Structures are given as C-alpha cells and as structure tokens.
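In this view, the complex is presented without one of its protein chains, the others remaining in place.
Which chain is which? They are A, B and C, in the order written, and residues in each are numbered from 1.
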Amino acid sequence: MEFTLPPDIDDMRRRIRRFVDEKLIPLEADRANFDEHENIAPHVLAEMRKAAKAEGLWALQMPKRLGGQELPRIGMAACYEEMNRSIFGPVVFNSAAPDDGNMMILDRVLPEAMKPRWLQPIVNGDVQSAFAMTEPDGCGSDPNLTYTKAERVGNDRWRITGRKWFITGAVGAAFGIVMARTGNQATMFLLPLPAPGLTIERVMGSVDHTMPGGHSVVRLDRVRVPRSMVLGELHEGFRYAQVRLAPARLTHCMRWWGAAQRAHHIAARYAQGRTAFGKPLLEHEGVGFALARNEIDLKQTELMIDWAAWTLDQGQRGSSESSMTKYACAETLFQVVDRCVQVLGGSGIVDETPVSKIWREIRGFRVYDGPSEVHLYSLARKLGRNLPSN
Amino acid sequence: MEFTLPPDIDDMRRRIRRFVDEKLIPLEADRANFDEHENIAPHVLAEMRKAAKAEGLWALQMPKRLGGQELPRIGMAACYEEMNRSIFGPVVFNSAAPDDGNMMILDRVLPEAMKPRWLQPIVNGDVQSAFAMTEPDGCGSDPNLTYTKAERVGNDRWRITGRKWFITGAVGAAFGIVMARTGNQATMFLLPLPAPGLTIERVMGSVDHTMPGGHSVVRLDRVRVPRSMVLGELHEGFRYAQVRLAPARLTHCMRWWGAAQRAHHIAARYAQGRTAFGKPLLEHEGVGFALARNEIDLKQTELMIDWAAWTLDQGQRGSSESSMTKYACAETLFQVVDRCVQVLGGSGIVDETPVSKIWREIRGFRVYDGPSEVHLYSLARKLGRNLPSN
Amino acid sequence: MEFTLPPDIDDMRRRIRRFVDEKLIPLEADRANFDEHENIAPHVLAEMRKAAKAEGLWALQMPKRLGGQELPRIGMAACYEEMNRSIFGPVVFNSAAPDDGNMMILDRVLPEAMKPRWLQPIVNGDVQSAFAMTEPDGCGSDPNLTYTKAERVGNDRWRITGRKWFITGAVGAAFGIVMARTGNQATMFLLPLPAPGLTIERVMGSVDHTMPGGHSVVRLDRVRVPRSMVLGELHEGFRYAQVRLAPARLTHCMRWWGAAQRAHHIAARYAQGRTAFGKPLLEHEGVGFALARNEIDLKQTELMIDWAAWTLDQGQRGSSESSMTKYACAETLFQVVDRCVQVLGGSGIVDETPVSKIWREIRGFRVYDGPSEVHLYSLARKLGRNLPSN
Partner (left out) sequence: MEFTLPPDIDDMRRRIRRFVDEKLIPLEADRANFDEHENIAPHVLAEMRKAAKAEGLWALQMPKRLGGQELPRIGMAACYEEMNRSIFGPVVFNSAAPDDGNMMILDRVLPEAMKPRWLQPIVNGDVQSAFAMTEPDGCGSDPNLTYTKAERVGNDRWRITGRKWFITGAVGAAFGIVMARTGNQATMFLLPLPAPGLTIERVMGSVDHTMPGGHSVVRLDRVRVPRSMVLGELHEGFRYAQVRLAPARLTHCMRWWGAAQRAHHIAARYAQGRTAFGKPLLEHEGVGFALARNEIDLKQTELMIDWAAWTLDQGQRGSSESSMTKYACAETLFQVVDRCVQVLGGSGIVDETPVSKIWREIRGFRVYDGPSEVHLYSLARKLGRNLPSN
C-alpha cells in the first residue's frame, strides 16, 4: 500500500497546476477569451497550446515516440484532475474527449504505417476527430441497438447508411470513427470529413455547452468507405468499443473530479468571505457541513479513480473497477457541484463564477459512457458469480 | 376534510388544461414561436393573450373589478399547476413572476386612486414591472443586509443610491418596486423606468433562461423619487416584503409543480416507448421505480401546496406553512425533474424535449425566495416555541 | 378543499390525546408497567382498557352496533396518530395489528350469524386473533408463492398442511385466519387455536419487540377444518387479502406517524435543553435543520394519510392511494425517527427514552404489508396506463 505519486509524476502534476493557476484561470475573467461555445477562443487556444508544448506538458497520455509524455494512468489521473480545474484545461493540453479516447484506440488498433496519417495529427493538435457510435433510434447503453449498416460494395468498398447522434465535435472534425453493423457483428470505420453523403443535420441545444463542436445529429446516406479504412479488424467493432470504454470513462472521472474540486474551492472561499445572520457563511453549519461533505466526497472519489487507474496500469481490463468508479464519480461529483451552487446561493445560478457552468456541464456525466443505472445493471449481473459461501 | 375542488374552480382548471393542451404545447414544436430568451415570441404571445382573455382565463389571481377571475389561492394552485405544463403558460395567462407578486402587493398597499395608473396596466398585460430587493454586496436571504439607501432631499423628494441584482425583468419593465433603507428601517418605492441615474449594468448569464428580461444587475446613482411614490407607508418595506413573500413563494411552488408534472409525463411516455436490453424501459425497475417515486413525490407536494394555499385562504399569514411547502417543493420537485432527465438518458440533456429546459430552470427555485437552508433555519427557530410537554 | 376535522371527530381526537398524555405516557417511566415483550403488562392493560371503554374511546374503527365508535377512516387517522404517541396506545384502545385488520375483514365477510362467536369477542377485547398468510419458503410479497395447501377431505372437511411465518400474535391467539391454496386459487379459513396438528415451532428473535406475542413460525400438519369455517367464499382468499390490505396498511401508516411524532417531540425537547459547544443543540444548524426537516416530513406524510383515508371513505378501493401513502410513510417516517436518534446522540441508542425502541420497531414497517420496492413495482406497472398524450 502506498498513497503517494512517484516524484517525476508529482513534479508534472505540480507544473500543470502552476500552468493552470498562472495561465488558464486568469483567462476566464475576460469574455474575450471565450468562443461562442463558452470554451476557449481559437487564438488564445493556439497560444496556450504552444506554451504547454514548450513546457513539456503536452499530450500526457500519448507515447513519447508520438510526442506525448507517456504517463501511466495513475499519472494521468493526477494531471487530468489538475488541468480540469479550468474548463479550458483539456483542450489546451490536448486531453479533451473525444480526441483523447480516439488517440488511445487508434494507437492500439491502427497499423504503424497508418499512424502518421491518422493518429499523429491529432496528437499534434493539428486536427480534431469525432466518434460516432450512439444512435437516436437505438439506445446508447445497449450496443445491440445499432441500426447503422455497412454494406459491402464490390470487393474493396463499404457503403454506410444510418443516423447517429450525440456526435461530439462532428462540426470541425477532420475525420470520424464510425461504428456500423456488418452482418451480425459491428465494425469501426475511419471516415475523413466532410464526406459525400454525410450530413450534419443539426447541432442539438444542450444542457452542457463547452464540448468543442457541440453534440451533432449526423445522417449517413450511402457514404462510401474504402476497405482500407476499416479500423483494425472487421467485425471487431463492439470489442474495440469495450477496449476504448474503460479508459475513456476513467478520463471523464478525472476531468470531472478536477472541475468539482475547483467548484468546491470557489464555494468555500465564498462561504469564508460572505456574512449572513451575523457570521461568515462558513460558520453556519448548514453551509459548513455541506462543504465538509464535499471534502469527504472528493477524497473518496479521488481514491476510487486512483485505484481504478492503478488496476488498468497493472494490465487488467478493469471493466468492473472503471464501472464502479464511473458510477461513484458521476453521482457523487454531481452532488458536490450541486452543493457548491447551493452554497453560492443566487451567485451559484448565474455565470459570475465558473460554478454555474460546471454544474450544467457535469449533468451529462451521469448519462454518457453508460448512465448510472446501466453501470448498476452490469455490476448486479456480475455480482452473483463470485459470492463467498460464508 | 375534503380533497376535491369546488365545481366552478374545477371547471376553470379544465379549461386552462385544454387551452394549454390545444394551444400552447403545440407551439413548442416550432422554434419560430420562441424569442431569444427561449420564452414565447412577442407576436405569438399577443395572440395567445387575446385568446386567454376571450375565454375568461385572464389574471386569475386578480379581483374581478380589475379584470381578473378572483380565484382563492386553492384555485390558483389548481390553475397555475395546469398552466405551467407549458413553459409559455405563466406569461400567457399573466401569472408570471415578478408581475404576479407585484400586482398582489400593489393591490394590497396602493391607495385606490393610484391603482388605475400603477396597477391596472400590469393587470391588463400592457406593461411589465420589476422588483428590486436583492443586492450583490448583501445576502438575499438576510434583509438586514440592505445597503441601498434612500435619503430625504428637501421635503418631498428621496434620492436612492445603491446596487441591486437578480432584478428579473428589469430590461423592459415600465416601473420597478425598489427596496431601500430609510434610516434603520426600509421603505419600498415605486420607480418609473427608465429613470435618470438608474443603469442596467448587465444582464447576467444564468442557468435559467426563460425569465422575461433575464436577471439584471442595476446601479442606482442618486435616483430621485418624489414623496408620492413611497409605496404604502414609510418604513414598512420589510413588513411589505413579508406580506408579498408567503403568497409569492407559494405561486412559485404551483408553477414548478406544473412544470415537473409535464417533465414526468414526457419521461414516462418515453420509458413506455423505448426499448433497451429486450424490454420497454418502463419495465426496467431502475426506470419504473424512479417514475413511481415521481408520482409519489408529485402527490405529496401537491397536497402541501393545497394545504398551504388553503391556510392562506383562511386569512392566516401562513408563514410557516408556505415556508415548509416551499422547502418541500423546491427540493422534491428538483429531484423529480432530475429523475426525468436520467430516464431520458442522452435525450434528457439535449433540448429535444422541454425536460432539459425545465431541469435548468427549476434549479434556481432551490435558491430564490429563500434558499432551502434559510427555510430550515427559520423553521428551526420556531420549533422550540410550542413543543408539547410529552 | 378543507383541511379540518369535523368537530365531533376532533373532539374524540382531543380526548384520546388527553388520555394518552395523562394516563399512558406516565406509565412508561416505570419498568413494572411493562411485560417481557416490552409492551404493557397485563394487569395495567386491563385497567387502561376499562378506562378507555368508560370514556367511550374503545374500538374506534368498529361499528357502533358491535360496541365501537364507527369512525370514518379520516377519523381513524386522527385518532390512531394520537394514540400511538404511546407504544401502549394501540392495545389499550383495541386498535393493534393484526386484530385491527382481522376485525375489519371479519365484519366485511362473515355472515351476521357467525359474528357473535368470531368477531364480537375480539371487538370486546376478550380474545386476540392471528393472521397467517406469509410463508418462509415463499415470498411475502408475491401471493402466488403460497405453498400451504388445503385439501378437501370428504364432503365437509378440509385438511391444511404447510408452514407459515411472521405470524404475529400466534402465541396467545384464540383463533387465526389462515390462507391456503385450494387448487389454483386460495381460500381463507377460520381456525380456533390451539388446533391439533398446528405447532408453533418458535418465536423468532426480531428487531422489533412490542408486537403482542412476537413473530412466530407455525407448522400445520394436516390440520382439520370443517367446511363451515371457510371464511366468506371459497377461492376468494387472494381477493379478501386485497380487501384487507389497503385499509390495514393505512392503519400502519397512522400508527407509525404517531410514534414518529412522539420521537420528534422528545428529540426536539432534548435539543432545546442540551448544550454543546457553547449553545443549545437546537441552535446548532446541524441539529435544528434535522428537526425542521422532521416537521416538514411529518406534515407531508400526515397529508398523504388523510388523503388516502378520505379516498377510502369515498367508497373507492384506494389501492394506489394506500400504496403511495404506505411507501411515503415507511421510508419517510423511518428517516424522521432515525434523525431523532441522531439528535439524541448516545441517548438515542439506549433505552432511556422511547426513541430507541420506536427506531427498532419502525424498521419492519418498510418491509411488512409490502416492502417499499414492491409498492414501487406495482405503481410502476400502473403508470403506463393513463398517461396523458401531452
């Protein structure tokens, strides 16, 4: 048992913290630094990315040979948590979803020869990618309800028809990974964008705003894909989705943990400085207890993330571990941020602090990458298998 | 004991329900019917108000001599709940905050001679009003922290200086009711808008959107008010605020109850129609139980509203009753709507249904008109007074 | 709408309150007034029952022709709530389970000619009865899992074999109502006790203690019952169980409401009188808020009980209403009492006040007469039937 980080990782964590404190958080005070999606404006982003690269804080999760820092997941946890104290963090350090998970699966599955063309540009931050799996007529949580079909056309072509939604970043992406049914199986395809036959029907209005490119509804009408653009093996789509899933959902946990901690500190400082009914808010138990519970909840979820990340670092698939952690983080961190809103009172529901934004953004976390109920469902199914006899 | 409505009120309730079902809800399907605040567009509003007036469904809460329907609070409860099934309801029937509460206090406090000029136009729906009490440097929940000052200038003038925020509807209002400190007391003033010296600094970005005119920050710099515009008696500001408070917070309960019920029905129909893991969502206990709890919670809060409304109808101040009801409704109805989001899954966090909007809008309800903690605080203080000896 | 009691019922409520305050609660201070089950000792019970009869407070729920007070359910609610402020209340006023529910079903189903022999003695308080439905090898919540069988022997006899448990009051009962499968249906039988072939295997140790006679495990080995002792109609057992259920579960709600209110008042008085960290406990928000939430919860559940009782008084079956109320009361009142324990701190977990006992006793309420989950299950099934189209 050991609850400290190796010194080199801890050093990187501190450097990211300093970067966020000194460079990113000050940007939030000026509306001019935001784009219309309430994320960071392009010219500021470019500058910040340059700085992050210069300081060796770029693409922490990617192998060194590709230009990353090759952190184990335990290190990613510590660093992602730090960087997400600013809502600008993930894009600045190139650790935002869905690029983050896409890089991971591409590095695992793509032949080396294809990486310079399809992986390296995302690692470099030159392009963005999308991940097209969820469907409006299906059910995001049940992969069997994939209705988008890929049909073989001749020997070396596929033709994809269907409809996807919740396609984060479809607007602006250089290519997408598209899941389609191939017979009774499913296959992932690489699809350069824009593509003839593919239409972005609309970007959906949404509770959350900051996802780069928003959530799109995409229609594919006999979109042609050459055989060479099958991602990895044919019919392995569902398995790859699983491979992508455990680490991807863990990175969401790390990100939201950082955002929740930021909200907590804002609320705690507010409670310290504000007075009501004759004493600082923090000295009202109704407020102080809420913040104390936040501290406990943040510690519990931090430990869960570290434990699941460590499990993956041991080479295990960590499906249950990441599922338990995702459930705990989504449900608990939402409560943490919700308490922050309440502590802030009126200030919590207006955009005078980042808390109102974090509150809206984190709601989706209880739904995407498996709603909380689906994690309980799958955990319950496994439960009966290894019960001790006593 | 009797849990049914008198026939005439029940008839009005049904007519409002039909109006909402047939006229308002269909409007929601077309973006063209919305204004930029996600509320109803002006030309549609005008048409709908005309229809509401024609059907005798206008200004239910106002006396007949002023053109209203003079419903008792028990009737307001039933009708407000119905009309809020559409987010357009309150403005269409002229029952939206803050006009609603302002009409109530003006009718109580204003001399008859002033009503044609200051009250009748709001009742008619010709103008909007604002209510300026909360302050950024104070604490909305603690009225003693009113820093805005009114100073006497000569014999027949006051000069108001200070800063207010969360001034719903300040943009577009024909006048405002402004609370200001007068010595050790506080006084309410009627202030026609725009007024020299009064600046709307900005409209705050906010978790909720549909409040007409948004939440403004307003600066008053030696704004002059003639003595005749003192609202009611001098130094009675805090007492009037209390008079306004109990019924005003009850109407919020009624409104959000209606919105929560709408969300619940949308979620329930979705759960009935969608399939996952081989059966309708509704047949999954994880979903069905959430919806069953919603039904129970909706019934409990409906009973609380009816009970508090009835108490006010008996001529009591109902301060504890409305406080208990406001706490229960705010905390419980938020949970109801939050469960609806979760049942809808991805569809719950995008604006494909009104649920995502209701979810964002209802969050503020736990904060305004006294955050939940402040209600517990004041209930706890009263608790010790009348304990039975056994 | 009307939230007051008719004057005659309110008068009875007050008289019961006074009886409880003046006669029953003082008894609790002396261990000599308890029997070994922590209920009231027989000789004290006899005296108190005599007093209750003398004051016309006997068997409130029974028709006047049988010696009761013929209260409608709305009146039972008010009076049961009062009487259960003392844990001795229900037996003293002859309103304890299972006699209470048994009297109700016997009055509904038994031919008039049989009532003097089988119903009147319970109404008089001369004998106790038991209700034998739940089975150890089945599942209390699923009536289809009734394994106890009644086989016809000749023309005018039945022979019952099986095993029942949770048979409250089996020890000491003069007769029992026994549910047994008759072919594909089920039938209720009246069975005088003791009966040849019927063995009380043991009284189970239990979280709760005060149920008269405890919870027994009973074995029936070819117990003979004459045809005349079929209760009501053959094969109508499940239907009668339903008839008994809605009102019976409502009376549990009333009883536990009264007990929870008592616990709340004890905790509130304690919080008022105790000092910690420099001020009375009640002035600590951590304590005061818990008690304020209790007040709100008690009001909500009281309204639910009144509403469901009123529904039954209108002649409706009230199956959903009583189910919703039972769920709300069981879950909420447990929390109320649990908060009382916590407010009392160490004193809450020792038997220095009745709170520790109420806490243990009320736990079973979330399980019996349908566990909370079974109520959600059945409410969810009904949910889809009457959804409005908007």
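By our rule, a residue touches a chain if its C-beta (ideal position, glycine included) is under 8 Å from a C-beta of that chain, and two chains touch if they have at least 3 such contacts.
A quick note: this is a predicted structure, and the numbers were derived from the prediction, not measured.
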item: Contact partner of the left-out chain, one of C:Ile105, C:Leu119, C:Ala132 or C:Val287; value: C:Val287
item: Contact with the hidden chain (one of C:Thr161, C:Gln272 or C:Gln342); value: C:Gln342
item: Hidden-chain contact residue, picked from the options B:Phe289, B:Phe334, B:Trp359 or B:Tyr377; value: B:Phe289
item: Residue of A:Val230, A:Ala276 or A:Ala328 in touch with the missing chain, whole complex considered; value: A:Ala328
item: Residues in subunit B touching the chain absent from view; value: 284-286, 289
item: Absent chain, residues of subunit A that touch it; value: 1-5, 20-21, 25, 74, 85, 262, 265, 268-269, 271-272, 282, 285, 288-289, 291-293, 295-296, 299-300, 303-304, 306-307, 310-311, 324, 327-328, 373, 375-377, 379-381, 383-384, 387-388, 390
item: Absent chain, residues of subunit C that touch it; value: 134, 139-142, 145, 165-166, 204-208, 215, 274-277, 284, 286-287, 341-342, 345-346, 348-352, 356, 359-360, 363-364, 366-368, 371-373, 376-377
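The working rule: only the chains that are shown with their structure count from here on.
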item: Farthest chain (mean CA position) relative to subunit C; value: A
item: Whole-Å gap separating subunit B and subunit C, where each centre is the average of the chain's CA atoms; value: 42
item: Inter-chain centre distance, subunit A versus subunit B - centres from mean C-alpha coordinates, in Å; value: 37
item: Distance from subunit C to subunit A - Cα centre to Cα centre, in angstrom; value: 52
item: Of all residues in subunit A, the ones touching two or more other chains; value: 284, 286
